[in-house]
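Missing here is one protein chain; the remaining ones are kept as they sit in the complex.
Naming follows writing order (A and B), and every chain is counted from residue 1.
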Amino acid sequence: MKSTGFKLTRRALLKTAIGIGAGVGFTGPWRWARAQPKKPIVIGLTCDATGTFADSGQADRRGMILAIEEFNAKGGVIGRPIEHKWEDTETDASVAVRKAQRLIERDKIDFMIGALSSGVAAPLSELAQRYGIIYCNSNSSADSVTNEKCQRVNFVWDANNWMFANALGPLVAKNLGTKWFILTHDYVWGKNATAATRENMKKVGSEELGELMIPQGTRDFSAQLLRIRSAKPQVVIANVAGIEQTALREQAYEFGSDKDAAWVFPQQDFPDMVTLGAKKAFGYFCTTWHYTLKEAGVKEFTERFSKRWASSSIPVPDNVSVNGYIATRELLRAIERAGTMRNHEVIKALEGHVIKDNYRKYPSTIRPWDHLVGQMLYLARTKKESEVKEKFDMIEMLSDIPPELAAPPQSISKCKLQSFAETPVYGG
Amino acid sequence: MPDLAELVTQLLNGVVLGLLYAIIALGFMLILGTMEVINFSHGVLFALGGYSALALGPYVGWWGALLLAPLIVGGVGLLLELGVRRTYGRDPLFGLLFTFGAALALEEVIRIIWGPRGYTVSAPAFVAGPFHWGFLFYSKYRVLVALLAVVLLGLVWAFLERTPYGAMIKAGAHDHEMVRALGINLTRLRAVVFALGAALAGVAGVIAAPMWSLKPTVGAEAVMPAFIVVVIGGIGSFPGAVIGGLLLGLTSGLSNLIVPRGSILVMYALMTVILLWRPRGLRGQKSMLEL
Partner (left out) sequence: MLAMFGVFLGLPAILPWIGGYTYLGTEVMIWAIFALGYNLLLGYTGLPAFGHGAFFGIGGYFLAVSQKWWTGGLWLPLLIGILGTAACGALVALLVARKRGIYFALLTIAFGVMFWFLVFVLGAWTGGEDGLTGLQRPSAAGVDLRGNLAFYYFVYAFFVVSTIVLWRIVRSPFGQVIGAIKQSETRARAVGYDTARYKWAVFTLSCVFAGLAGGLYALARFGAFPEPMSLQQSGNVVLMCLIGGGFASFYGPALGVAVFLVLRDFFSTMTDHWMLLYGLVFMAIILFMPEGILGLVKRLRQPAAFHDTREAEAARTGEDQ
């Protein structure tokens, strides 16, 4: 019958439509499932949010997160998205170990980045070596981590004490004077820094007029400032960090001691200078970077960073956050080059690599024998308050040293990296 | 070898520090003596005072902050007391633990509002910088601190000795039953005392801020000297707090000169010696804490 035919036709049409729809629907999810992103890579960030290095720790983290986000915007690394998990290491070795353990066991991180304090860097790098997890020390400047305590999985991205002392020595002796007075922060870092200073003093022919130890917790520096005044040095080398340095500067300014001599703080992290303001952050220091450099890529990087972190307490990149950024970026690039997450391959991809777009005059190299990133150094001074036009533009670069001269030669290295056979395989 | 200029400077520093310690300890002691509560949050109240100075400074200047901060911190003290009062009459351990928890929470509040970074507070312009006096260079601001401290101590003394309310507080510290029998509102008295103690910590914070910079952890470092001063001077004695404060300040200053590594240790050693030799402190009276 005609109507039956018509019905059949319509039903058939409907069936066909459903059939096609179902077919499309079926293959659709499959295709979608095939294109489903692979399991993400998890990176553990060990940064301080409390404790002495809290400000710097946060700056460090901002650099890391920016690098991760930029990679994710390009589709992740080796086709996988990147997740990050942060833990507050509280500038405390014991807390750091506990939290790192948690990151490894519970969050199953694939890589680890971070550490400012040498006290945190050393035990964490040992922990990482036990598992085989690659660890990038973005901002610790302890000498031990690239000497006696070096690890095959550990890479150090900041300049260390030896480098700061050695870069500064000749520049200071030539420009500021050879009669030095030393202040040593009475703990491991400070003593190492002074040892490096002394070693350098012999080379540049400087004379030590005296040394004072600054115990941790010192709030009152009048005795030390008076002693300095009576010793009449040309240069004061202040190997003092953290809140003690802040208090020292406050009082030096209060007493007028900042005019007694040229004050040199071999290491100065930018976040601490922001706390102080130009007036009290007086003096000379060594740094690895500043956002006002006129090198390729600096301005554009600064804009990207400032846009991303406009609401943070320090919305410009500084020497701390740029280290965090570059360490993260290069780690991810190394994974790309290796084509796998397997740690042995990634380590090999990192060793010896030359970083050309590091936003400064000379490229940096990841040295294969001690995993220290050999980089250039700048000598800088804090501008006087009257010279500061824009809030964060507080420093002026005076001169610089290329990486070959700045970084310690292989001959003096005390590092013996574990062999690949000794390093457990991880990832991949 | 320290020369004369250094010695004199350190003695002066010791005095300034000691007076500051005395103010902090006084507030602490009022709370301890009247309510037998070991106020662990005293340090963070001190820090709060400093941060208030930071926040208010641009609007009312340093002097304005000096007047307003104690009010603010005193207010916080009143709030705290609402919780602390539930621990009265029990083991002093509970009061201590409660204030310990409060200290942690308040420190984190500071961190939330102002962040973990450090801040510097400038001294008022007319006392910034050093002055000369013969061979001596000394900080003008510290002289101001000493003067303010003396005035403050004088005010507190006058309050305690010369006003009826002060008499009530002193009585309350010794004999609760009697005070109640006399019809005095013990609850209100205690609230006022806590607020007063907190306010003293707050004002000390404002004064100390330009000397020591501000960080959320500054409070933790102010609590222990308060304990120590009270132990040295004796609970419940005003002159004890002052003497104790000065003693601690001077020892700290002098040890800074001679053996800088040990200056913190010296404080604790001093406390230990006093506790072992003269447990009531130099001028302490017997308190309910000993039962």
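The rule is simple: contacts are C-beta pairs under 8 Å (C-beta built on N, C-alpha and C of every residue); 3 or more make two chains touch, one makes a residue touch a chain.
In this text, all values refer to a predicted model and were calculated from it rather than measured experimentally.
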* Asked: Shown chains touched by the missing chain?
  -> A, B
* Check each of A:Ile78, A:Val95 or A:Val204 against the chain that is not shown and name the one that touches it. => A:Val95
* To do: Identify the residue among B:Phe46, B:Phe98, B:Tyr119 or B:Trp212 that touches the chain left out of the display.
  => B:Phe98
* Structure fact -> Of the candidates A:Leu127, A:Val153, A:Ala196 or A:Leu417, the residue in contact with the absent chain is A:Leu127
* Just the residue numbers, please: which parts of subunit A touch the chain that's not shown? => 49-50, 87-88, 92-95, 97-98, 101-102, 105-106, 118-119, 122-123, 126-127, 130, 187-188, 216
* Since one chain isn't shown, list which residues of subunit B touch it in the complete complex. => 38, 83, 85-94, 96-98, 100-109, 111-112, 176-177, 180, 186, 220, 224, 227, 231, 261, 264-265, 268-269, 271-272, 275-276, 279, 289-291
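We adopt the following convention: only the chains that are shown with their structure count from here on.
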* State the interface residues of subunit B toward subunit A in the complex, per the touch definition above. => 2-3, 5-6, 9-10, 13, 17, 111, 115-120, 123, 128-130, 137, 139, 141, 210-213, 215-216, 221, 252-253, 256-257, 260-264
* Given the complex with subunit B, which residues does subunit A contribute to the contact? -> 49-50, 54-55, 58, 186, 212-215, 217-220, 222-223, 226-227, 229-230, 243, 246-247, 250-251, 254-256, 271-272, 274-277, 280, 313
